[in-house]
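I am attaching a structure below and will ask some questions about it afterwards.
Every protein chain of the complex appears in place save one, which is left out.
Residue numbering begins at 1 within each chain, and the chains themselves are lettered A, B and C in the order written.
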Amino acid sequence: MSKQLGEPLLFELSRPGRKAVELPVSDVPDAPLADLLAAADFRDDLPLPELAEPDVIRHYTHLSQRNYSIDSGFYPLGSCTMKYNPKINEEAARLPGFARLHPATPPRLAQGAMRVLYDMQHILAEIGGMDACSLQPAAGAHGELLGLMLIKAYHEDHGNGAIKDTILTPDAAHGTNPASAARCGYRTAAVKSHSRGRVDIDHLRSLLNERVAGIMLTNPNTLGLFEDNIDQIAELVHGVGGLLYCDGANMNALVGRARPGDMGFDVMHFNLHKTFSTPHGGGGPGSGPVAVKKALIPYLPSGLVAKTADGAYTFEKPGPLSIGSVAAGFGSFMVILRAYVYILTYGREKISRIAENAVLNANYLRMRLGKDLDVAYNELCMHECIFTAKRQQKAYGVKAYDIAKRLMDYGYHPPTIYFPLIVHEALMIEPTETESRETLDAFVEAMQAILTEARETPELLSAAPVTTPVRRLDEATAARHPCLRWSCDVSDGANDA
Amino acid sequence: MSKQLGEPLLFELSRPGRKAVELPVSDVPDAPLADLLAAADFRDDLPLPELAEPDVIRHYTHLSQRNYSIDSGFYPLGSCTMKYNPKINEEAARLPGFARLHPATPPRLAQGAMRVLYDMQHILAEIGGMDACSLQPAAGAHGELLGLMLIKAYHEDHGNGAIKDTILTPDAAHGTNPASAARCGYRTAAVKSHSRGRVDIDHLRSLLNERVAGIMLTNPNTLGLFEDNIDQIAELVHGVGGLLYCDGANMNALVGRARPGDMGFDVMHFNLHKTFSTPHGGGGPGSGPVAVKKALIPYLPSGLVAKTADGAYTFEKPGPLSIGSVAAGFGSFMVILRAYVYILTYGREKISRIAENAVLNANYLRMRLGKDLDVAYNELCMHECIFTAKRQQKAYGVKAYDIAKRLMDYGYHPPTIYFPLIVHEALMIEPTETESRETLDAFVEAMQAILTEARETPELLSAAPVTTPVRRLDEATAARHPCLRWSCDVSDGANDA
Amino acid sequence: MAYIANTDADQKAMLAEIGLASIDDLFSQIPEQDRFSGQLDIPASLDQIALQKYIARLAGLNADSEKFPTFLGAGVYDHYVPPTVGAVLGRSEFYTSYTPYQPEISQGVLQSIYEFQTLIGELFAMDVANASMYDGATGLAEAAIMAADLTGRKRVLVFETVSPAYQAVLRTYLRHSAIEIVVVPNRDGAGDLGALEELLGDGDAAVLVQHPNFFGNLEAVRDIVRLAHAAGALVIESPDPISLALLDPPGAYGVDIVAAEGQSLGCPMGFGGPLLGLFACKSEFMRRLPGRVVGETKDIEGKRAFVMTLRTREQDIRREKATSNICTNVALYALASAVYLATMGKTGLREVAELSTRKAHYAADRISKIPGFSLTYPNATFFKEFAIETPALVDEINKALWSEGIVGGYALGEKRMLVAVTEQRTSEEIDRFVDVMRRTDW
Partner (left out) sequence: MAYIANTDADQKAMLAEIGLASIDDLFSQIPEQDRFSGQLDIPASLDQIALQKYIARLAGLNADSEKFPTFLGAGVYDHYVPPTVGAVLGRSEFYTSYTPYQPEISQGVLQSIYEFQTLIGELFAMDVANASMYDGATGLAEAAIMAADLTGRKRVLVFETVSPAYQAVLRTYLRHSAIEIVVVPNRDGAGDLGALEELLGDGDAAVLVQHPNFFGNLEAVRDIVRLAHAAGALVIESPDPISLALLDPPGAYGVDIVAAEGQSLGCPMGFGGPLLGLFACKSEFMRRLPGRVVGETKDIEGKRAFVMTLRTREQDIRREKATSNICTNVALYALASAVYLATMGKTGLREVAELSTRKAHYAADRISKIPGFSLTYPNATFFKEFAIETPALVDEINKALWSEGIVGGYALGEKRMLVAVTEQRTSEEIDRFVDVMRRTDW
């Protein structure tokens, strides 16, 4: 608590002969291993660390103490929807009936788990205004990939596979959108945003032709703005035979208040680890279910759960047009389970309160903070709001980066910065609905104090953070001479000269 | 993580109308409460705080971050046996089969829990070298009280109730010993320690007479030394018809290596929260089972578990001589369960390793640290070792207190200080067996650095700690004008003048 | 060993540093004849996998309330424990720390106890609360001794309607403090006020009352306080903390000391232990409190901080003159109850109390209509628990209930049962319970 020393690595803590586990001795007849594994080459050394249980626990306790988290405070990372992770979800996930259930358990012996999957397929389809849902993808980007594969399969099935080779993505899109399109074998073209931060319809028109397989839109978009021309966009894209993909990362703005399926989207993914409160775990696991309109159902991957006439749940055999499968299992079950518990807590009566309060909080921040920091597109926003430190950068040489670092000294996790790429010195703030007004007010005060410092003592910002376990890092050297493991004598040569 | 601001109180975080729980609506017929609770006076206001779940969790997460613990580091509090608390014990205690079991569940529907109690009665009696064991006491001091009641019941039953009114306790005894004796209606007399830190036999002899109901000894005693005259003491005390009580707080030095019952003790308590690794929980709950020799069995309290001929476990009906009961239940079951799991991990084959390594670690510290800091009684010690800063106090004005406070800046929990009372400027260090040699070495280095500071820059010690969430407190005012609750307008008047 | 870091090599090096040849030598100060050299007759060591299975099997043998709805009460209740409690208590900074003797690095525990004291003070409307006692029963005994000390009187009156388990502990404790106990009889399920009035004299240190009492019934607490105070005796009350979401709190009608069982407030039933003793009193008695208390103060920089205070009452300082011998208390469960109260809050706790009341009354109403069954105390007002007369042996009825997967009520006698109903029992569960009772020709 009081010491800010570094924590040694596991390997540095290791001492020969220590043990942290008491495993059984064999209760089956002995036989030389070399006989049992006749053809095997055995390894000589197993270079794993050796520690006692207290050492393991203290090590990881110390590491945890060097990490910010939602449970420690406000975490307004835009686009990431860092909302509170309810504890009841974690209790559900600890039950051995789920945690210790093998995926190949015969469905009749796993009806509880099957029911979770079945219900979630329907719940998500309904929330999205869609007709069916695959729970297989392991994260948002994985969902994008599946969604694009479905689009491709659709076009192929309709004889347009060869022509339709382009996916449009707005210039403000998240990096996974173009990356997923590329992964799916598509070329990409970027649609410009107009001055009000939405898709520039004229530019879109200029890009539309028979080669367009579809468009990926985040709605609300990554500027926190609703694509208010969505009906027209849908008409235009559908007009050239393209399909509309909704990156559902921002569904927190819409849940129960608007549905992508009702706006003309044909396929979408959810990020359960954003919208539906499942923990981010320091970078995963996530879950990225994909919901589709009827026309795309035939192409869905394996792992769909159906209900038989007698009320039992079974896995459907994928049809002949199924794209196959994008993962070994039927999805991130333990994540889906948490999202299920979360959705059941709100239920149909209250679920729209999520979006209502997320949008309320974002606009409140926009109004209060907007007095001191420029809002990139100053109008009613949805669940997040993008600020720009361009003015501060020009006037005092203070960058969004510096403001972000200084926020840590004030006890906050910084917002997302430099995204979306089209906003200079962007600070993308997403408070989520689980933050209280007092937290937002305190954050505004901290930001105000920092902006005063930016004017009066900008060196405080460029030196920040000063109160954290480590200070600013030398990231350039890290990338130039990568050391990716302990006692690294490895390097890629290329940059060692 | 970076902010060292105070954490507001729950009440300061409260806002009218917030909720952290979703409770059911009534599913039984409505009726006015005033009708159901006809004779009742209803309260107007329920002044409890109002928070949302995220607020509750963050508040307590922040509080936890302001607290040292075994999982954060070395915690060498002498006499407290702050050993590592194994995680498997916590998993056991989370099982609903135990956690959600009502104590009045018919024994035939609670055989698993009954078995735990039954086994622990026998295990503890065996470890203590005793004949039976009551698990009822909730802590060490509670066990002392029960033990003394048993002694009293024994004397009364043998017609000596009126004469035998005195309990002897060594001057080095823990405060609970004389306090428990007083609670049991005994007068107490203190036996002096001789220059080697054990009971002064001559002084003991001078105190012994027919009024002596018994003697309470901690063995090894609170100086970490084994009462090597124990056989003689037992003979002397038994000689005047007194009984020997063993305060088992220091059993960690003996487990599997020596048994109080074999040394002439008639009754003893265990501290499961010390010797058997159950968590201290910031001050409890504990468990203080009392084991006795045959002669005392008739007086044991209710709650003993017996095994019937057909192998079922039942509660025994207390006999006519039973002292009654000292608690509402049959003991700290959830603590007893953890201790059971712990003991089963070691088993008869390995249990003595606890004592062996506890004593090894203490002596290692004694040797290494003893080069720079005086050992109060410099000979082979048992599981703990008492140092004295008398020399430093004289030479540099640096007290044990200052050394303790400075240790916090080095990232350690300080040892117990100023106990036992007979050692001046005492620092009582108990490493326990779960600490590694590296931890001990690092602690010695920290102590050496502090002792150098004591010589060279003693002001560092008197100002310490400086890196903790708060610094030295004004304890005098706290006691003179006690404020024991938020918005306290209460005081005891006496000291307000 | 998983929990012992020392390897053989470590041991050797450390023994060398100490100057000893063997581990045995470490024990040389123990006289030869007092050493134990055999193998203890305790179970053999289990590996972790076997241990996990064994413990899970033992747990599986118990009829816990997650699997089986229970109607047991009698002092320990199956109230809902919100998930915040487990999340907070699972923080090792709380559960693996010791008593906060070093306040600079123990502010987490200290502040949590200070908040606990405040919450309990508010709930009871009492001036000061301590940091906890072992349980409600020992707290009551400590309160009686405290009252005797404060008044200099040597007799206490206790109502027959106080939990028999509490009365047993009281008897055991008070015998050694030479305090006499007189029992005030039960009259129709509540304390007999006429008898009280007659018995009360100027030798009485205190009147002890449980409210709602052991049978779930309300006592005439205001009258009791009036009578006791008129005789110069203190009043010690043991309330059900959940009931205080609805009922007038003890502080509102002059109770002097409150000693209650706090298990209902977010603590596991845990086969009855640990429990949580809540203890509060008027501020004038503050310096006679047993156990620990935490107070607010400042550090040398003026920051608000918390510290254990009024230490001169305690055993480690005052030894045989201490106000009590208690040392380790139940801090973690005090924390649990604070998290519970913070989670439930003003409205939640009221809902718990209301739901329990409604459901208990619904159950009582249905049971009393079954031929052969009746309420033991039809004229008493009860909260969430009530006594019934049964046409068959309680044991027999409970067996029938058990075969339906229900754990029945507490046997008050061969044909008398105490039934507790919390907010966790659904009407469906209550109906099943009632149906079993009705079904059979007993």
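Following the convention adopted for this analysis, contacts are C-beta pairs under 8 Å (C-beta built on N, C-alpha and C of every residue); 3 or more make two chains touch, one makes a residue touch a chain.
Owing to the predicted nature of the structure, the values given are computational and were not obtained by experimental measurement.
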item	value
Shown chains that the omitted chain touches within the full complex	A, B, C
Sole contact to the chain not displayed, among A:Met130, A:Val191, A:Leu204 or A:Leu225	A:Leu225
Of B:Asp55, B:Asp119 or B:Glu144, the residue in touch with the unshown chain	B:Asp55
Contact footprint on chain C, counting only the chain that is left out	48-50, 56, 66, 80, 82-83, 87, 90, 92, 423-424, 426
Chain B, residues in touch with the chain not shown (by the definition above)	1-2, 15-25, 51-55, 57, 61, 86-88, 90-91
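Quick note on the criterion: only the chains that are shown with their structure count from here on.
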item	value
Inter-centroid spacing, chain C versus chain A (mean Cα positions, whole Å)	46
Centre-of-Cα separation between chain C and chain B, whole angstrom	19
Overlap residues in chain A, where contacts from two or more other chains coincide	1-2, 15, 18, 22, 52-55, 57, 61, 86-87
Multi-partner residues of chain C (each touching 2 or more other chains)	1-5, 10, 45, 48, 84, 86-87, 92, 105
